[in-house]
Structure formats: C-alpha cells, structure tokens
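The structure under discussion is supplied below as structure tokens; questions concerning it will follow.
Every protein chain but one is kept in place in this view of the complex.
Labels for the chains are A, B and C, by order of writing; each one numbers its residues from 1.
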Amino acid sequence: MNFNERILKSEILAKNIHLLRIKSERIAMKASPGQFVNVRCGTGLDAYLRRPVSICRVDSEENTFDMVFMNRGKGTNLLCGLYCDDVIDVMGPLGNGFTLPGKNEHIAVVGGGIGIFPLLYLLEKSGNAKKSAFLGFRTKKAVVLKEAFQKACDELVISTDDGSYGIDGLITEPFLKWLEAERPDRVYTCGPLPMMRAVALSCMEQGIFCEVSMEQRMGCGIGACLVCACKVKDGDDFNYAHVCKDGPVFPAERLML
Amino acid sequence: MNFNERILKSEILAKNIHLLRIKSERIAMKASPGQFVNVRCGTGLDAYLRRPVSICRVDSEENTFDMVFMNRGKGTNLLCGLYCDDVIDVMGPLGNGFTLPGKNEHIAVVGGGIGIFPLLYLLEKSGNAKKSAFLGFRTKKAVVLKEAFQKACDELVISTDDGSYGIDGLITEPFLKWLEAERPDRVYTCGPLPMMRAVALSCMEQGIFCEVSMEQRMGCGIGACLVCACKVKDGDDFNYAHVCKDGPVFPAERLML
Amino acid sequence: MFYKELKEGFCLDLTVNIAGLNFKNPVIAASGTFGFGREYADYFDLNRLGGISVKGLTLEPRRGNDPPRIAETPGGILNSVGLQNPGVHAFIRDEIPFLRKYDLVVIANVAGNSIEDYCKMAEILSDADIDAIELNVSCPNVKEGCLLFGSNPKGVLEVTGEVRRLCKKPLIVKLTPNVTDIVEIAKAAEAAGADCISLINTVLGMAIDIEVRKPVLANIMGGLSGPAVKPVAVRMVYQVSKGVRIPVIGMGGISNGDDAVEFLLAGASAVMIGTAGFVNPGVWVETIDGIERYMKKHHFERVAELTGALV
Partner (left out) sequence: MFYKELKEGFCLDLTVNIAGLNFKNPVIAASGTFGFGREYADYFDLNRLGGISVKGLTLEPRRGNDPPRIAETPGGILNSVGLQNPGVHAFIRDEIPFLRKYDLVVIANVAGNSIEDYCKMAEILSDADIDAIELNVSCPNVKEGCLLFGSNPKGVLEVTGEVRRLCKKPLIVKLTPNVTDIVEIAKAAEAAGADCISLINTVLGMAIDIEVRKPVLANIMGGLSGPAVKPVAVRMVYQVSKGVRIPVIGMGGISNGDDAVEFLLAGASAVMIGTAGFVNPGVWVETIDGIERYMKKHHFERVAELTGALV
C-alpha cells in the first residue's frame, strides 16, 4: 500500500511551526474541512506510530493540500527535516469533518494554538456565509497565517496570552461577549480543551449550533484499534466514541465537557 | 562524547560496495593496519548497534581515512545514504592490528571478499618489504580497488569464484602453490573462515609467520561487554579472547582453526 | 545443502490446516487490532487474508478504559483499550454477516470475567457462523478474570477444560507472555483439550510522561506490542512448539514476510499480525507476498514445511 506523495513546499511559519504543501489528488479530491491525515514520520522505529495532522487547506485545482504542524516531539521533529520534492507518507483524508454552513448563514470559528489550522480550511470552504474568526495564540511570535485568515473571513479577532499582540488574554473572553451580542448560526471550535469547553457550554446554553474538534492519541487512525476514545453521552450514561472515525469533529451536545 | 567526522568522498566501487573517505585527525593519527572503526548507522533504533568496519587506508597528510563496506543489511544500508559533507559517527581506531613486516622482508596478503580492505592498508604501510597480494572475489563485477592494490604491492594475483576474471576458482589454490615455492617471511589473511583456515594451517605446517584477522558480531567494540568471543588456545584447553580488543588480528597459532 | 531441488512448473502451496481449519495462507489479522474487518476492507481485499481474529468479545457490551489508551515506546506501543466491544450478541447479529462475505477463516476472540462467562460465550458461539474460538486468557487491560486465568497452569487448565466440554468449534487458547514458564501453561491448555495455542498477547508495561509526571495511559499500565516484543515472542513460540503437540499460531511484532518466516521457523504453523498494521495497512498482504518470496528463494513448495524447519 502506497500513501507516498510529493512535497511541493516546506516553510517555517514561526519558531517550531512548519507548513508542508503536498501534492495529492487522492486527498485533495476527497477532503473536507475538519478531516485529518495520518502521517508517517521517517520510515523506522524512532517515531513508530503515525501522527494525526489536520488538513489546513486544499487547492483543488492544483490537487494539493497544506498541513501545518508544531514541532514538539520525536515524530514532528522528523517531519521538520522534509523539504520540497521529498516524499511523505500520508494516509487520508480521515475522520468526520465539520458540517458546512448553509448559504448566508453567520458562522464563527474559535481556535487556539494548533487548533486553528482546520478552521482555516473550514472558512475557505464556507462559501458566502458571513464569517467571523477568533484565534488565540501564546504570544506575538506564535501568530501565523494571519493574512490567510484575514482573507478567508469577514472579521478576525486575535488575542495572545501575554498580550504581545491583539487582545490581551484568552480568546474566549472577546468571543463570549461577541457570541451573546451576535448570536451566530453556527460556531466551530478547535484548540485546548478548556477553551473548547467554555465555547461549547456557552453555545449550548444559548441554543447555538456548535461543533468541537477533539484530539486524542491514535493507533490505526481508521477506527480499527479503538484506542482514541472520547467520552460521549449515551442516555443518562456515557460511552466511548472514537476520535479518528466518529470524530474528530463532534456536535457539542454529544460530548461530556 | 562526540565521534562525528565529516565525509569527504562517497563512492560506489561496485554493486553494493561503497567507499567513504572521512576526515579525522583522531583516527588518521593513531590508526595502524588491521584496526577498525565502529560506525553508528543513522541515529535511531533501526540499526541500533554500531557496525565494525576495517580501516582500508589512511592519508596521514590529509588526515583522512577510507573505509569500504558491503551493503548487506540494515546498518550498512543506512551508510549507503551518506554523501560528501555529511557527518558520520565513527569510534576508533579500535583493536589490535597486524604486526608490520621488517625491512626487506617478503610478505604475502591473502584476502577474500570484504576481507581485502584492511590488507590494502597493510600493504601501503609495509614500506620496502617485498609484497605479494592474493585476492579472491566472487565474480568479475565484484573486483574492486585493483589499481590501488597493484600500486601497493609487487605482485598481484586475483581469482574469481566463477572464473569471470583472473584465475578460475578459490584464491587459496594459487596462493598455496606459491607459498610452498616462495616461502615468504610473513603471511597475513582476512576473509571467509575456510580461506583463512587453509592459509593459516599451511603456514603453520611450514613454520611461516601468519596473522589472521577475525570477524565476530560486536556490542561495545572496546572490550567491555565480552560478546565478540573468539576461541583461542589455552594450554591443552581453550578460552575465549575478544575480537574487538584482543583482535581482530590474531597470530595463527593462537586460534583454534 | 538444505535447498531442495527446484522443480519445473514449481508452484507454491501457502495453505495451512490447523485443527481442521483450512487457511488459504498463514497470515491472520490479530485480535483487537483489526476491529471486525470493516475498516481495513477500505484498504485491501480481505479475501487476501488467511483469517481474522476479531476484537475480543465479552458476554455483555463493554465500553473499555479511559483514554489515553495508547503510548508509543521504543519500537513498540502500549495499549490499554480494556476490551471495548459490543458484546457477543451484537457481534453475531451485526458483524458475522459482513465477515461471511469474505473467504477467510473467522476466529471469535473471547474474554470473560469468570469461567461461566467463557462457557456461555463458547455455547453461544458454537451455534454461530464462525470457524473457531480463541480463548483470550491473557488480556492485561481488564481488572477481573482474563489474565488471572492465564497466569497459571491451573487457571488455564480449568477454563480450557470447562469451555472444551461445551465448545463445538476448534478451540484456540491465547497465552500471555507475562509468566515464568510459558511451556507449563501451554501444556495445561493442551491437556485440557485445546486444539491450538496462539501467542503472545501483549507484555505488561508502563510509560511515564515526565513533563506532567503521570503515567501516559489513564489505566497506568498497558500491553506492549510491536517490533520491540518480537524476540520474546519468537522465544516463546520456539519453546511452546517444542513442548506441545498441537499447532501454534505465533505473533508479536511481525512487520513483514521475513519476520513471519522467523516465527514459522521457530515452530509456528501460522502467524497473526496486529500493531504493524497501524503503521502500514499493507502489512498483511505484504507479509503474504514476502513469505512467498522467501519460499521461492529457498525452494520451499509448501509453507507448512517452514514450520519448525531450523537446521
């Protein structure tokens, strides 16, 4: 089985944040926002398992897709050594993505850290909806893809934890105020769990459609090994769904947040 | 601890036979013929142990040494991916080498397959001895370093197992005939065990000085782990010496051949 | 020379017969790594497989352990799924019809909290359209039963014996490597009427995330599988296949045809592959092809001749 594809672009967006543009008809033709690819890092035992990385955008004319990842361990570190024209082994597209908004709906995406990447793809595929984006970063130097987001939405709000850029503090603060004022049709969120929890709970309180993109350590990435468990409601009880197959995107109401 | 050195030349001598020229004052200054280096292949778990490879020649003006290896497994395969200016992790020089001949002595080296490489270095360091070399290869296409050997000795005899080049058959045949006729002062041999056995036994019968370079799977390469055992005589009994530290070169009389 | 004469019109026979079951080749998907086959069916033709051992079944549905359930370790993984499964009834209703569309041996892997559990499942599955039962007395990831039975000869003797009396299907007993004397345990299974031994299940292990100073797995410990355990698995297959007369199915870290051949030579009649499929979904098919290549190169006509064929 061959999931090898060619890299067309390898770019460092910020310290430890890398973008790879990959030629892949297979993925570009079938992908939808919120889906991910499962990436082999190297070919040996050093980072044995594949790493899940979201699809950050797709160019369906060129049959390419972008993925952006943070270098934070053995596997992603190996990916940092890949350059233009190198080959990369990417399974995908995998998982269930976001529900795309209807025409002229008003949507908001709320992302933090590495959670912002699938949201760019969602905005770019959301046609003529009215789009607001709320993005939280650690610090000014970690702010990436600002222009791309700016282009892809009608309103962009950025915050940094240390106040070095945009609004000072967590992105949930400006978002929650905005949410109550604007009451959008749909909210999508991806990022740190506390952020997603705050967003999802507020949306649910206010009866606003909300989808959450979850993270979990994975084995197979396709639903066969059942390791990527995610607690979901099951009547009065709970059960485990699987992030790789049932998710990564779940309706907020399904989750135990 | 840092054994990293820079590669100055990476060359394919024949199918699956690679030469690396490595800049290393440490090794070039201290090496003597018959010694080896212990090479890290890659940096990860895929070929975890170092691989022992003989020093094939040293250029003490340039502070470089050459090693020539056959690609025949996981580790050596990783070495095949190294090019000029890459870095390689080489411990050494290790082990006990050959006893260099005295002035004007007559010596012969008998090598087969990958065993020929340390013999080139020996010839080149044997000054004004009279030097004969007997080299056995599998087939014509596997013949490497012919010119270098030609330069380094006074008489070069080559055989191939399939008769496609030089003498047809094993190199021991012409050598043993020659041995009886010429009675050299010293014989050195490295290669397949049956070849070395034949050479050593004949030399011992005829009372000719003979040194044999042994192979064994290694762990530490420096004498600490005791895995690279080699049977040696111990009175009427035997004991285990260690190829990496006591060898790889042993006097024929010490071995149980 | 141990090569046999290469015949003209030489044709490879990959079939193996184990406990009366005909496998078209000796490569089987390992339990718990392959679900009920649906997911990998998108990646290759399941008809290529010799067989499949389905996700470990329990009498009642189980939701399994808290996440994280997986940790990467050097050359392997730890898992602590904890037997999440829909229960034996849902399996029969929802999964067997799907699996039966394919030409492969279907093995039901079962785990219980008690001997009664095992017996009930054996009875139920005896009347179901499956080919064999694999008694999982070796899962390290559940609190009660299971591994307890598998850790000593008495437990294995008892549970195997009781199940044997009710079970109308060929009975495979799957052993845990977390024991002092694997042969003694395999012999107990044989004595109690097992038709076949499969091994190894995962090796109990643990990993700690030093940044947060917590075990990586929510369940603290988990089962080690993948390439790292291969030497342990080969050793146990070698020991057990010398110690019992029933056939052995070997597994643990197999990643390609060469690894599979290593297990066959060690004494296995067939192999199972799990973890390596996470990294390379082509591993099962490539392993079959790799065994074929080895047979051609070394002039074996029948894969069954490889079993225990050390020189």
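What we mean here is this: a contact is a pair of C-beta atoms (placed from the backbone, for glycine too) under 8 Å apart; a residue touches a chain by one contact, two chains touch by 3 or more.
Owing to the predicted nature of the structure, the values given are computational and were not obtained by experimental measurement.
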{"item": "Among the chains presented, those that the missing one touches", "value": "B, C"}
{"item": "Residue among C:Q84, C:S151 or C:T287 touching the omitted chain", "value": "C:S151"}
{"item": "Option from B:V157, B:L179, B:C230 or B:V249 whose C-beta touches the chain left out", "value": "B:C230"}
{"item": "Touch criterion as defined above, residue of C:A128, C:V183 or C:V232 at the omitted chain", "value": "C:V232"}
{"item": "Residue in contact with the excluded chain [from C:E95, C:E190 or C:E262]", "value": "C:E262"}
{"item": "For chain B, residues in touch with the removed chain", "value": "1-2, 40, 45, 47-50, 74, 91, 216-230, 238-240, 245"}
{"item": "For chain C, the residues touching the chain missing from this view", "value": "2, 71, 73-76, 78, 151-152, 178-181, 203-208, 210, 212-215, 220-221, 224, 226-232, 234-235, 238, 253, 258, 261-262, 265-266, 294, 309-311"}
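In the analysis below, only the chains that are shown with their structure count from here on.
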{"item": "Separation of chain B from chain C, taking each centre as the mean of its C-alpha atoms, in whole Å", "value": "46"}
{"item": "Gap in Å, rounded to a whole number, between the CA centres of chain B and chain A", "value": "56"}
{"item": "Residue list for chain A, restricted to those that touch at least two other chains", "value": "45"}
{"item": "Per-residue multi-chain contacts in chain C, two or more chains", "value": "74-75"}
